[in-house]
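Right, I'll just put the structure down here and ask away after.
What you see is the complex with one protein chain gone and the rest in place.
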Amino acid sequence: MAENENPATAANSNAATETPLLSVKHLRKAYGDHEVLKDISFDVPRGKVFVLLGPSGSGKSTLIRCLNGLETIQGGTIEFKGRPVSGTEKEWRKLRTEIGMVFQSYDLFPNLTVAQNILLGPTKVQKRDKSEVEPQMDRLLADVQLSEYRNAYPRELSGGQKQRIAIVRALTMNPELMLFDEVTASLDPEMVREVLELMLRLAKEHMTMIVVTHEMEFARRVADTVLFLENGVILERQSGEDFFTHPATDRARSFLDSMSPITDDEEA
Amino acid sequence: MAENENPATAANSNAATETPLLSVKHLRKAYGDHEVLKDISFDVPRGKVFVLLGPSGSGKSTLIRCLNGLETIQGGTIEFKGRPVSGTEKEWRKLRTEIGMVFQSYDLFPNLTVAQNILLGPTKVQKRDKSEVEPQMDRLLADVQLSEYRNAYPRELSGGQKQRIAIVRALTMNPELMLFDEVTASLDPEMVREVLELMLRLAKEHMTMIVVTHEMEFARRVADTVLFLENGVILERQSGEDFFTHPATDRARSFLDSMSPITDDEEA
Amino acid sequence: MSWEVIQQSLPLFEKAFILTLRLSAIAVILATLLGLVVAIARDSRIPVVSQICATFEELLRNTPLLIQLFFLYYGLPSIGLKLSAETCAILGSSLLGAAYMSGAFRGGFGGIPKIQIESAKALGLSPLQMIRHVILPQGLVRSVPAMAANAIFLVKETSVFTVIAVPELTNTARDLIGMYYRTDEYLLVLVIAYAIILIPMSIILTLLERRVRRGTFGD
Amino acid sequence: MAPSAIDQALVLAAQPGWTVIFTGDNFTRLLGGLWTSVSVAGLALIFGIPLGVVLGALRIMHNPILRAVLRLYLEFFRIIPTLVILFLFYYILPREMGVQVDGETIAVVAFGLWVAAEISDVVRGALISVPKHQVDAGKALGMNGLQLLWYVRLPQSVNLMIPATINLAARVIMTTSLLLLISVIDVITVGQQIMEANRMSHPDSAFWVYGFVFLLYFIVCWPLARIAQALKKRAKERNNG
Partner (left out) sequence: ACGSSSSGSSDSSASSQQGQTVEQIKKAGKIRIATFGDLPPYGYVKNDGARAGYDVALGNKLAEDLGVKVDWVQVNADGRVDALKSDKVDLVLANFTVTDERKQVVDFASPYMKVSIGVVSPDSAKITDADQLKGKTLAVTKGTTAETYFTQNYPDVTLQKYDSKTQQFQAFKDGRVDALADDNTYLYAWAKENPGYTVGVKTLGEESTIAPAVKKGNADLLKWVNSEIKTLTDDGFFEQAYQTELAPSFTDDIKPEDVIITK
């Protein structure tokens, strides 16, 4: 995508020895007594796409929320661009301008138009000049074929359009990392595609992304690495291709089975 | 399934010249000025499975609701077992005990246990004896492997379990026709399968069914006939196999494309 | 029923009508402002502040305005605090109103989905920016229905001012009945006077509610 | 003959103002006055709630005339201040009916009709808040209107009705403070009698007596509000869970 202005991504995407963009070490998260994430560690190099898979309740959303400071963590460290994050709200606020996040749904502000939604972060938080941000916004809107909705309110958009705007809103801040949490889960089937295509395009342009999804075909195509979570633990860590063709654990295999609801062999 | 006590189904399922179980002629439905269904006609023979496909807003739900008297129609006729339905609420109330319906979701009564949910219709509406209905319920619950949840409340069940109970609830009334409206649409992917399997089994036992679904693999396997709706009109009417392999219209073809969100050819 | 009696009483009722309107308007405005302050203070991180506000709210919401007025008007002078009848009326109804309005605001702001706040955070908005761009506009809109109901409630409660000799509508009607014993006529004027204030008010507020909601959430 | 006010005053003057509440039978008299208020409220609720439930159920029916009439009934009670309604009944009811009616009875009737109006709206609101698909599911089982009401709508909406009803009960109790104005010996009237009987010995009794009555109302109404709040929260959680 035209707007990915981070000079590092494309060039460095193959250099595995580089400092990873994001590095998570021994991360622990509990709600009260309930340990939801236990000793999670992984590194995300620049320009790579990580897909988080796992059954419902395994902790995928929680993990992705921890990476944006929306949850406080009980142990371990998170390093972003080589610098450890101390975890104060103020620091996170700064970092969140470099980490874009898109949620399952409903996250556009209903009281603002599409343009106001998109401009809010860049102008108010990043204090960039409106005249500089607007052309960028217009290019991105054109990219996703939603230019005509510039002044529409979110309620006038379909679910798929809303999610594409949410992605544009995050991209306009020029993030170095994008987090996606089941962004197509509450969409009608026909709208899933337009959102996934946009994400595929971002991946091709070497945006670094961490993605939670239930769309297996998409996951297979987009994932550089798959992390398979269960019960707050990373059970498998494989390249995308390997995970889908020969998962290492039984648990992952039966998970993959369950995700393709009706296969061609008869059941009864 | 053991409980399908309708003697006609299996024997007659191949006799196309028989009176159809359900016959819809020139049906029209409008909300105010907005014509949602225009001149819909089709016959459903006993023991056959019809699948309604079509984009969102094409009128699938509306059609299926008309067939159960949940919407009043503005024109055309509906015949059930050869007798025209005049459309009074009282007549529909009677017919609804012969036509089972399962909705997208949440349609168990949250204040009643599983058993109470299932017994309500047979005992209070059909006025059947509890001692007669209970063994039937128990057999059906055993069939769907949910016997142990007999006294559970809906909130204690997963989405997939709830939908299976909803189907059992409808079956316990000994319906001759079953209507399904996207019964898996709001389920987590892992639960879709258990519900679809149950429906496949019903089809095999020659239950007459009309099914709206977004699960294409399932539709392909279960459909005797596919009706493809667009804008309130039946655009295509084909055998299941034919529809999926060579749809006649461009519109159906592009619909089928859109339903397999990400295919293996690259896009950009 | 005598038209003449009604006509003769109209100048007095007109005065009372204007007074009722004036006191209602002041009470609603003060209650709204004070209610917002209380609602915000109840969310305060300083426990003493939020507890004082909670106590204030609970005390006033769960006691009748009439006894609050008696206490302010007749009780307080015993300890050396003398406020005029109108001051007591305004004070009493705007404090009571504030307690109700605070509830309306808290309900409205509490109804904002968590995801809205999280996506504001995800954009890096500071708490103040979040309040300015996300929480206030959405919360206020959600508070409008309850605020409208409270406003109507407050206008109706001005009838209780009669007990501390404020010559508003109810007081005037009772006074005339006591002097001239033309009960039917004065009651009729009284009911009509309230209808003239409250029917348009209720219609306008319902329209406003709908408009504001549609303007923000489109439903 | 009873001792005059002066005699009493000489005995009592030495004591602080709040003691008037506990002088003689005053405390029990105050409670008795409160009981009058609470029992008027209670009777109004007993009479108004069932009527309101019936009216509320009627209001979800399709008959437009019935709905308009019931809506008008509700709006009348919404628009006119309760105090004025009380006066209307107080002045007009006994005359029109040609029978002797005391203030308490009038208050019970006036408050009861008011309660019925409010409850009808609570019930209507709760009934239509039952999701449409639940009603459809009931219809799909062949239920008739009454069965739908009984098996589907009511059980799924009582959770919402109960807190609103308790809140209304508290409001009715608070509104009984107006009984003072129609010659019912309620708690405030008793308070004023006490202040008058002790006006020489305790000129500051107003502060204490009104303060005490204020407290009495709070003690009755606050727990009701808390219960309603707790039930509401529970209903909400149950709906989500």
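For reference, chains read A, B, C and D in written order, and residue numbers begin at 1 within each chain.
The rule is short, and it goes like this: a residue touches a chain if its C-beta (ideal position, glycine included) is under 8 Å from a C-beta of that chain, and two chains touch if they have at least 3 such contacts.
All values derive from a computational prediction rather than experimental measurement.
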{"item": "Touching the absent chain when the full complex is considered, from C:F17, C:F56, C:Y74 or C:F153", "value": "C:Y74"}
{"item": "Contact partner of the left-out chain, one of D:W18, D:F47 or D:Y91", "value": "D:Y91"}
{"item": "Sole residue of C:L33, C:L136, C:A165 or C:I204 that reaches the chain not shown, by the stated touch rule", "value": "C:A165"}
{"item": "Hidden-chain contact residue, picked from the options D:L45, D:L70 or D:A197", "value": "D:A197"}
{"item": "Those residues of chain D which, in the complete complex, touch the missing chain", "value": "1-2, 4-6, 8-9, 20, 23-26, 29, 90-91, 93-95, 98-103, 181-183, 185, 189, 192-200, 203, 206"}
{"item": "Residue numbers in chain C that touch the chain omitted from display", "value": "73-74, 77, 82, 84-85, 162-163, 165, 167, 171, 174-175, 177-181, 183"}
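We take it that only the chains that are shown with their structure count from here on.
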{"item": "Whole-Å gap separating chain A and chain B, where each centre is the average of the chain's CA atoms", "value": "37"}
{"item": "Pairwise touch network: line, ring, star, complete, or other", "value": "ring"}
{"item": "Touching chain combinations (by label order)", "value": "A-B, A-C, B-D, C-D"}
{"item": "Residues on chain C engaged by chain A in the complex (per definition of touch)", "value": "113, 115-116, 118-126, 129, 133-134, 137-138, 141, 216-219"}
{"item": "For the chain C and chain D complex, residues of the former touching the latter", "value": "58-59, 61-68, 70-71, 74-79, 152, 156-160, 162-163, 170, 173-174, 177, 183-184, 187, 190-191, 194-195, 198-199, 202"}
{"item": "Interfacial residue positions of chain D with respect to chain C in the complex", "value": "17, 75, 78-84, 87-88, 91-92, 170, 174-178, 180-181, 188, 203-211, 213-214, 217-218, 221-222, 225"}
